[in-house]
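Showing chain A:
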Amino acid sequence: MNLSLLILLPLLTAVAVLLVRNAKQVKVAALAGATAQFVLAFVLLFAYYKERATGNAAQMLFEQRYNWFPSWHISFHLGVDGISVAMILLTAFVVIAGVLVSWNVTKMTKEFYFLLILLSLGAYGFFISLDLFILFFFLEIAVIPKYLLIGIWGSGKKEYAANKLALMLMGGSALVLVGLLGVYFSNSAQSFDLLQLSQLNIPIQTQMICFPLLFVGFGVFTALFPLHTWVPDGHSSAPTAGSMFLAGISMKLGGYGCLRVATYIMPEGAKEYATIIIVLSVIAILYGAFATMMQKDLKYINAYSSVSHCGFVLLGIGMLTKTSMTGAVMQMVSHGLMTALFFAVIGMIYERTHTRQVSEMSGLLKRMPFIITVLFIVGLCSLGLPGLSGFVAEMTVFMGSWQHPDAFRRVATILACLSIVVTAVYILRAVTKTAMGPLTAGFEELKDATWNEKLAALILIAGIIAIGVAPFWLNDLVSPGAEVIMQKLSR
Partner candidate 1 sequence: MPNATYIALIPLLPLAGFLMLGIFGRKYFKNTSGIIGTTLLLVSTVLALYTAYGYFFEYGKVDGIYQKLVPLKYTWLQFSEGVSIDMGIILDPISAMMLVVVTFISLMVHIYSLGYMKGDERFPVYYAFLGLFTFSMLGLVVSSNIFQIYIFWELVGVSSFLLIGYYYDKPSAVAACKKAFIVTRFADVGFLIGILILSFHSGTLDFNTLIATLTSPETAGYKSAAAASFIGVSALTWGLALVFIGGAGKSAMFPLHIWLPDAMEGPTPVSALIHAATMVVAGVFLVARLFPVFAISSPNALSLVGYVGAISALIAALIACTQTDIKRVLAYSTMSQIGYMMFALGVSKYGGEDGLGFTASMFHLFTHAMFKALLFLGAGAVIHYIHSNEMKDMGGLRKYLPITHITFLIACLAIAGVPPFAGFFSKEEILLAAYEHNPTIYWIALITSGLTAFYMFRLYFNIFWNKEAHVHGEHKGEGGFAMMMPLVLLAVGAAVAGFIPFGHFVSSDGKRLETAFHLQFSIAPVALGLAGIFIAMWMYKTENNKPDKFAASLSGLYKATYHKFYIDEIYTFITKKIIFNLIGRPAAWIDKNIVDGLVNATGNGTKDISEIIKGFQSGKVQQYAIYFLVSVIGLALLFIYWWK
Partner candidate 2 sequence: MIEPGLYHMLFISTTLFFIGVYGFFTRRNLVTMLMSVELILNSVNLNFIAFNKYLWYDKMDGLFFTIFIIAIAAAEAAVAIAIIINLYRSHKSIDVENAEDLKY
Partner candidate 3 sequence: MSGSTVIFYLLAALTLVSALLAVTTRMIFRAAIYLLFSLIGIAGIYFWLQYEFIAAVQIVVYVGGIVVLIIFSIFLTQQAGEQLSKQKLGRQLFAALAAFCGLALVMLQLAQHAFVETGNKAIEPTVANIGNQMLGVDEGGYSLPFEVVSMLLLAALIGCIVIALKSKPETE
């Protein structure tokens, strides 16, 4: 398996999108690219299994390395472990679904798809980079497309939201950059290479400075309290596919970075700051949930709930146990799929009703059973129903968190557990109000989902259920990666 393909394919797709003539061809090209990438992600998964089955116990598989800027010791170093594979699968799912739900975009179609593909390129690259420089490179590549997607195709306070998003994310990546530079200069090898860095012991003084920089920097991406405020505005202003990509992929970049970069190469720093991380993530979980409860706009509801859900990712990382970190990754995958689906559904509803205010909709189940069923599924997934992915991830985080016998972490875990009630409250309020009750006047003629929407939803649901019903494969994929981090931590 040649990992460069994962980058080349989106690149080719992007070029193809630029070159073809009309909107129809653009869509077809984008869909073809996304599908190919989807297939590729599965090829990667099975190649990974096969490689592991043959007894290859290397930490990273399919490594590739090209010297890029030798004078800075920067190499184009790619490789995957289970965690990366999981994230790539997630990306592939969200991308293909995003491409599908955007079928009706008529305004500047070519540009729209180009940016979508570019964004996915950034994500793919990010997840397979083993060199922190190119990791950062891909991280930043993924920012501007978001800005444009929101700014051009968004709705509401789109310019404000786009600006806020771009600036906060760039602020986060600026902190990441400083942290990376600190790490770079602290090691004698002056290396950006993740594997090399993981072998070194970075001085504790450096860790004390660079860990928070990296963690907060990546944390901004994944809605670390109190730097989460771009999330609600950004998500709710973005076009459907934009929200899907934002919440489904982009927020995961941060979580992945927190885990793979910050925690992995600076475990002592992580230990030192664990308390703060836990406090912040518990605040994010509860506070996000309570804030969600007060929202009236479906997109805001999902956006705030993303804050809450991503809190679990950070909690899992902050708890620093193998199980909790596995849970964090699972939560990323799960939340990615779920929230993408949620946004997709909201988009479908909005396209038909032209409102996202919960109070202005009621009884939609009658007119669009498919869409509302999907809404139910995603809502149930969000509130952690077993059989769907959210449950598995959250429980893994809880179980992992509980492995610490100290009272502080216990209390934190209990508080986090309490959020599942609040989640139930807001999800049910939103879903039941929208779906059930008497049908709002004027909505009698609404149509149910079209083929592309159905396909998109089904793909994501398949992912959600695949994790929810059979979490072991994901667990087996992810936990060796977490194990490696734990080993480094306990060394």
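The candidates came about this way: all candidates are chains of the complex that A comes from, given by their letters.
Operating definition for what follows: a contact is a pair of C-beta atoms (placed from the backbone, for glycine too) under 8 Å apart; a residue touches a chain by one contact, two chains touch by 3 or more; residues count from 1.
These numbers come from a predicted model, not from an experiment.
Every candidate listed (1, 2 or 3) is part of this complex; the one in touch with chain A, counting any copy, is 1. Residue ranges of chain A in contact with candidate 1, taken from their complex: 164, 167-168, 225-230, 232-233, 287, 290-291, 293-295, 304, 321-323, 363, 365-366, 369, 380, 383-387, 391-392, 395-396, 398-400, 402-403, 405, 413-414, 417-418, 420-421, 424-425, 428-429, 432-433, 435-439, 470-472, 475-476, 479.
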